[in-house]
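The complex appears here without one of its protein chains, the remainder shown in place.
Order of writing sets the chain letters: A and B. Residues in each chain are counted from 1.
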Amino acid sequence: MTDRVAPRPWRLALPSMGGGWPLVLGLLVVGFWVTVAATVSLWPLDDPLQMVAKRLQPPSAAHLLGTDALGRDVLSRTLHGATFSIAIAIVVVVAAAAIGIFLGAIAGFFGGILGGAIMRLVDVTLAFPPILLAMAVAATLGPGLENAAIAMILVWWPLYARLMRAQVLEVREREHVEAAVAAGAGPFRVLFKHVLPLCFTPVLINATMDFGQVVLLAASLSFIGLGATPPTPEWGAMISEGAKQFYHWWIALGPGLAILTVVLGFNFVGDGLRDLLDPQTD
Amino acid sequence: MTLFKAVTRSVALATLGVIAISPVATGPALAQDETIVIARDTDFNTLDPSLSWCDTCQIYLTSVYDQLVRVGKDNKTIEPRLATDWSVSDDGLSYTFTLDPAAVFSDGSPVESKDVAFSLMRLKNMKAGASFLAEGIDGVDTPDAKTVVVRLSAPDPEFLGKASAPYMAIINADAATEAGASADEGADQSDTAEAWFLENSAGSGPFVLASYAPDDELRLAANANYFRDAPAVGTIVMREAQDAVSQMQMLQSGSADIAMQVDPDTAERVNADGVTTELVPSLNFIYVAIGVGAKDREVEFTPQVREAIASAIDYDGVLEFTLGGAADLIAAPIPPGFPGTDGLPMPKQDVDKARKLLEEAGHGDGFSMIAAYPETNIYGVDLGIMMQKIQQDLAQVGIELTLEPVTFAVWRDRVGSDHIPLTAVYFAPDYYGSGQYTGFFGMAEGTPWFGRAGGDKVEGLHNPRMAELMDEVRTAPADAQDGLYKEMALEMIKDRVIIPLINPKLVLAYRDGVDGVRYAVCCNLPLEELSKK
Partner (left out) sequence: MTRYLVRRILATPLLLLGVATVAFFLSNVVRGDPLASILPERQMDNPAAVAAAKARWGLDRPLPERYVVYLGNLAEGDLGTSFRTKRPVSRDLLERLPATLELVVAAMLFGSVVGTGLGVVAAHFRNGVIDHGARFIALIGSSVPVFWSGLLALYLFSVELSWAPGPGRLDPALPRPDGPTGFYTIDALLAGNWAVFSSALAHLALPAIMLGWAVLGIISRIVRASMLDVLGQDYILTARSKGASTVRILVRHALRNAMVPALTIIGFSFAYLITGAILTETVFSWPGIGSYAVDAARSLDHPAIIGVTLIGALAFLIANLLTDIAYVFANPRIHLD
């Protein structure tokens, strides 16, 4: 095997839960948050952007998670935050996987100067600690969730490219591919018909496991001021506001628990899927 | 089962170990009586007096260095410091200072006129830091070792005020020259002493620099050769604590004695035994500014539109939301108590008036506006919270703000080049005097804010009356100064480009037994007055 795929550590940070309940639990949690993200505007909640009560009130029956420095309802803001986090996770993972699959397949199948160039770009990108590169790119593009998403796509695609290339290299050597080539099929036909379909499973598994990590990185960027702009109720930004009002602990409680459960849910699902689709790992 | 117990026990023991250890660290400080620790978000850009510029620099430069004169405890009167007395020529163009015969630098050498000449000319020629304070200096003559004559290129009634500014520190010329410093023209490129000033000091103040590690700690030691009465404390440590919470925790645990950047919300929330918190008025203020000529403006910010924006803001609400009300309204961009600020009209919210003005201007349906501001927490005010409050206020009259918190570096670039439709920043005085404000905020060609507001890109922002008054005040007799400044303040209010919002109160927090904590215009916190029981 050449160029063994070195997965980033967080891939391994997900302890396999073995049995089936983690998948079920994960699907339930993720399902809950996806539902919230899709329907939150229909819920009978306070306006997440407007002052609805006295500022900095601790949790009470009227405001279960209290109010923030501008008198906004923390519960409502936390639930509205799901929209941004779920959307950004989907966009980043799908875009990064698409770019990575495309470039990785080209590099693996055709090789040559183009393939070499792609892989050197992958090497340099992966030499950066991910958060440093994301910080630099996000700072270059300016504040805003869209720009944070672009930064994360730029950080993430090389992982898929490397994975895809390794897969393609392996599949290319199989007999049925060689037979197709011998039968006179064109290179693109061979690539799309005979090679790619066999490469997708590991990429898919990785993608499902990445959702949670993208949610975490997006929140981290917002926390250090490089993601969502106010008054967007994004979880990382809300925790950052809560950190400034440290003694009013409830401001950061809701968004923190939200991130924790979403990431945990995605991790359960990804892990369960891996056991389901790819039983020989672990 | 046995194994599980063994493991949990060892984990529990490990945790206990931490618990057992921590009281040692959180208990009373082990400091000697003569050490005072200040918890502070230091904003040093350097320790070189001719290059530095920051709130914390003011504290440093007034305790390690001396100036010719200093503002007294009334935060107003100019008092002798290195100069025992002084006189002004009739044309207002030359100031003669007589130096204290006893004055010596920390290396024991006498403070002489050549040191003063060196220091003032270096500040001017480095073209950085507070060099604008020395820009009006034509030259410095040294008739004898203890007499200094400063020649100005134009009369400047605020020159003594400027001479009291911390940045006008008098440096030991011999020591600095040896370290590569230069006061000549071209010093901005040839001077190589900055690195030396980060490790050494060359002043005549009560303290000397002992050590400095950026973002970590600044340590001052008593000046063994100090020529006045020795300060009551032997060591001052300034510890980096970036936010109010860390500062308060350090005070509570006794690992700091003084903190000056705790916001009122935090101070109120914490009831810390043994910590006194005092709310005092400050001379700082926070303002929003309208970039009349900003490139990405959606509508023209005519005087009518600017008046509408100013009328839509809930001023009392802003004070409440940012500082829990521990602040004062401020009328004009000159701090209260400075010349010309008596009896100015305070701003008021008037939503109906704002709506009417917008309708008249043809913006009854509203418009949107980019609001970029430095993402920072200053004087207890989180600019992000403040701007979200303004966003809500302006939304009531149909103006939709798009908030863009940016780093200070980005803010500077944007406000200088394309200008920003609506922005927010802060200001702290360098000395007692209103000229530093009119010359900075006035809408007359050539002032910094005339440029930042994009005054040269639109018609009619130049206020000829303001320019006239700025000229007039330069040669006006002393008793006419206040009146002229007041008129300028009214012009600035009328222009509605700079809209001051908050005059924050300052929380002085210190542990019982610490004495002499005072907020002063001369030096922020005069370290030489501190003592500890």
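Going forward, contacts are C-beta pairs under 8 Å (C-beta built on N, C-alpha and C of every residue); 3 or more make two chains touch, one makes a residue touch a chain.
Remember, it's a predicted structure, so these values are computed and weren't measured experimentally.
Checked against the full complex, the candidates B:174, B:188 or B:278 give a single residue touching the omitted chain, namely B:188.
Residue in contact with the omitted chain (choice from B:63, B:201 or B:246): B:246. Note on the undisplayed chain: of the listed residues A:84, A:109 or A:246, the one touching it is A:246.
When the missing chain is restored to the complex, the residue among A:120, A:174 or A:189 that touches it is A:120. By the touch rule set out above, chain B reaches the unshown chain at residues 2-4, 6-7, 10-11, 18-19, 21-22, 24-26, 29-31, 35, 37, 39, 45-46, 53-54, 126-132, 188-189, 194-195, 198, 213-217, 237, 239-242, 246, 249-250, 252-256, 406-410, 412-414, 416, 425, 440, 448, 451-452. Interface residues of chain A with the unshown chain, by the touch rule above, are 1-2, 4, 6, 8-10, 12-19, 120, 123-124, 127-132, 135-137, 139-140, 142, 212, 216, 219-220, 223-224, 236, 239, 242-243, 246-247, 249, 252-253, 255-256, 259-260, 263-264, 267-268, 282.
Convention: only the chains that are shown with their structure count from here on.
Remark: chain A and chain B have CA centroids separated by 43 Å (rounded to whole angstrom).
Considering their complex, residues 49-51, 55-56, 69-71, 139, 142-144, 225, 229-231, 241, 243-248 of chain A touch chain B.
On the side of chain B, the complex with chain A involves touching residues 243, 245, 265-266, 269-270, 320-321, 375, 377, 382, 384-385, 387-389, 391-392, 402-407, 410.
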